[in-house]
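All protein chains but one are shown in place.
Chains here go by letter, A, B and C, matching the order in which they are written, and residues are numbered from 1 within each.
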Amino acid sequence: MAHIVTSVLENRPVAQDYYELRMAWPSWAPAPQPGQFLTLRTVDGPVPLLRRPFAFSGFDRADSAASIIYQRRGHATTLMTAKRPFDPFDILAPLGNGFPDPKSGRRPILIAGGIGMGPMLFLAERLAQTPYPGILIIGARSAQYLPRVVLSRSVQTILCTDDGSAGRKGTAVDIAREEIRQEGCAPELYLCGPHGMLAAGHALAEELDAPSWVAMEQTMGCAVGACMGCVVRVHGGEEYARVCMEGPVFDSRTIIWT
Amino acid sequence: MAHIVTSVLENRPVAQDYYELRMAWPSWAPAPQPGQFLTLRTVDGPVPLLRRPFAFSGFDRADSAASIIYQRRGHATTLMTAKRPFDPFDILAPLGNGFPDPKSGRRPILIAGGIGMGPMLFLAERLAQTPYPGILIIGARSAQYLPRVVLSRSVQTILCTDDGSAGRKGTAVDIAREEIRQEGCAPELYLCGPHGMLAAGHALAEELDAPSWVAMEQTMGCAVGACMGCVVRVHGGEEYARVCMEGPVFDSRTIIWT
Amino acid sequence: MDLSVRIGSGTLPNPVGVASGTFGYGSEYEKLIDLSIIGALYTKAVTPEPRPGNATPRIIETAAGMLNSIGLANNGLAGFKTAKIPYLRTLPCPAVVNVAGSKGDDYAKVIEELAGEDCIWGWEVNLSCPNVKTGGLALGTDPTEVEQLTSRLRKLSSKPLIIKLTPNVTDITAIARAAESGGADAVSCINTLVGMVIDTKALRPVLPGKTGGLSGPAILPVGLAAVYRVARAVTIPVVGLGGITEADHAIQYLLAGAHAIQIGTANFIDPTVHQKVLDGIQAFAVLHNLQSIPDFHQFIE
Partner (left out) sequence: MDLSVRIGSGTLPNPVGVASGTFGYGSEYEKLIDLSIIGALYTKAVTPEPRPGNATPRIIETAAGMLNSIGLANNGLAGFKTAKIPYLRTLPCPAVVNVAGSKGDDYAKVIEELAGEDCIWGWEVNLSCPNVKTGGLALGTDPTEVEQLTSRLRKLSSKPLIIKLTPNVTDITAIARAAESGGADAVSCINTLVGMVIDTKALRPVLPGKTGGLSGPAILPVGLAAVYRVARAVTIPVVGLGGITEADHAIQYLLAGAHAIQIGTANFIDPTVHQKVLDGIQAFAVLHNLQSIPDFHQFIE
């Protein structure tokens, strides 16, 4: 984990309300892993006050560049859309734990929804370079929210939309279930997206008795484990776990799904 | 007085840390007079919170344009330097009373210092079109603070600097005293600038038994007379007068100079 | 939807008022906005004697807020009668006179002398102004005093009597209950928080009176917590204020239990804020099919 003041390289729309921001990555800084995140400051002043967390969507050591994909939602993300190449970019990174490798013999099924697409793209690209490449399933409400421009040819990708306006019609978890059945594989699930999608993914994993990993979200204060602000309820001795330290990636069976 | 959402036409540096911002002036809006001011909002959010007051430095009915000259000081004025042509510009204007015409037979001597230059340029241009043109004396700390690019050829102008790096050496009030002595005229003083300069101008007016008008400054809340925030101490029945309503222009003899 | 708000013997046409000290007596804003849409205009404080107010500067901006130390500057009762009453008679919205002083007699005197004025809709009793030295703490910090003063003032007028609460107390609900027992028709909260800013270049407090009253967006959460608690402690209506700059904030106050709200500092920033807030409240009511203001209170326990 480091405090890095780097610069923006590129900031471009990739789907409706979604942007990809690439930043220079200093050689001394630790390399981000899929599932890890950064927190960034949008302004020098007191509004917006807190740093905002975003998962890495890619990292390229050769290009010395890392990227995130973000959705314009409120004040901070709106300010982010105005960032231009060479603007300074103040981040804490890399934070959190990242996704584990799939267990041997397991077929990685990567399920992404909404702002969860970033880390899944990153993980999919990584796995594509290993002997155990995954299937990436990206779900969106409708066609315009699909980030077509950032998709990689080296990753087996399935697009789906709730309204059927592009790709297959259905939720990403439903499509995953179909794919797994069709392939007849022993899957390992990786999920990032809205809470309901993660819960559905966990239910699918239980159904299939498969390992599954979910990247959780929670409003953050410090993002370094100090404030106890970002917790989620987990089974076991401690009632809560910190998303920024024990997570953001959790074995879905440790989470108390309510 | 009106709430006007207009647009920026031009925003250019005119001296070190000084900028001139021209804005479109809607035909329905009342015409600003020399000495009057506007208040503007720099952002939609809560920081900076309050509107900031600036005196008009010019108004051209034919061009449908008004202008201000502002100095970059703190948060709001720094944000103002980033305004571009066609940016929306939210103002309340015109506010305050404005300068009166000179009394008959009097020679208008206009004394400007620092951020006081705007209203003096405006007044000087106005008087230049009357049978009683004035002398405009602009004082600055040194050469780079003199707004040469905005000076009008139709106005008799004297520049002076504290350090003698440009124009005559001395304070604007000292130079005014010299000019008046040399001309042997019956002057009427108009002043805008730092508090100390206004007080010195008042002392000069007393010395010469001349009428004198000062444009005062005070931190403002509402700028429309409602909050009693912007007062200055005055002689007479009421202990205080509001800069935004009874001013910003006062007969210098009504002010309690401390 | 019925936007009206009943407070004691009176009814306000809508819940969106403008706060004392931020809107003068109305005339200052009439060129900028249509005063007839204002639910209630709370005047600048009136004291028995004229007050020049405090030394300057009186205002300083803070992070998402401002400090003021105006010091109850006003023309006094006599000045109010000659200079302001004639204007209030022409006002197209209800006028609530904000009453202030340094002791009980001051408040009584103002209400007694103005009680017969038809153009006055009601009273808002400012027990909380932190700018005036009443020998230490503000009058409105002691429940017993508040109850006594309220019942004294209650006898002087049958017009709606609103007690304005200061947030600078240990338990604002105790003060609110005291006002209720004393016969108040409503309480309004919050007044400003005590604050200070020091000029590290000049090496002195920015405000000559050292401390001032903090208002604006910064205090919104404090006002909301106060209104939430007070609304659960009393049965009379609560008028909520503090930090409202947009409709969403006003709706938060109504959801928290307020029957009406006031806009203060935001008037300085956007003269059209009143209209926007009123429109937003109506749109929210339509969205959730609310028939009247008390319907806003059903959502939050």
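Convention: a contact is a pair of C-beta atoms (placed from the backbone, for glycine too) under 8 Å apart; a residue touches a chain by one contact, two chains touch by 3 or more.
Quick caveat: nothing in here was measured; it's all calculated off a predicted structure.
One chain is not depicted; across the entire complex it touches A, B, C. Of the listed residues C:Ala78, C:Val286 or C:Ile300, the one in contact with the hidden chain in the full complex is C:Ile300.
Residue A:Val232 is the one among A:Ala55, A:Leu127, A:Ala172 or A:Val232 that touches the chain not shown. Per the touch definition above, the residue from A:Leu92, A:Met117 or A:Val249 contacting the chain not shown is A:Leu92. Note that of A:Val8, A:Ala24 or A:Leu50, the residue touching the chain absent from this view is A:Leu50.
Touching the omitted chain from chain B are residues 46-47.
Remark: the residues of chain A touching the chain excluded from display are 1-3, 41, 46-51, 92, 218-233, 238-240. Remark: the residues of chain C touching the chain excluded from display are 62-65, 67, 137, 141, 168-171, 193-198, 200, 203-205, 210-212, 214, 216-222, 224-225, 228, 243, 248, 251-252, 255-256, 284, 288, 299-300.
Convention: only the chains that are shown with their structure count from here on.
Shared contacts of chain A and chain C, meaning chains that touch the two of them, come down to B.
A comparison of C-alpha centroids places C closest to the centre of the full protein. Averaging Cα coordinates per chain places chain A and chain C 48 Å apart.
Chain B and chain C have centres, each the mean of its CA atoms, that are 36 Å apart. Taking each chain's centre as the average of its CA atoms, chain A and chain B sit 55 Å apart.
Each of the following residues of chain A touches two or more other chains: 46-47.
Residue positions 63-64 of chain C each touch two or more of the other chains.
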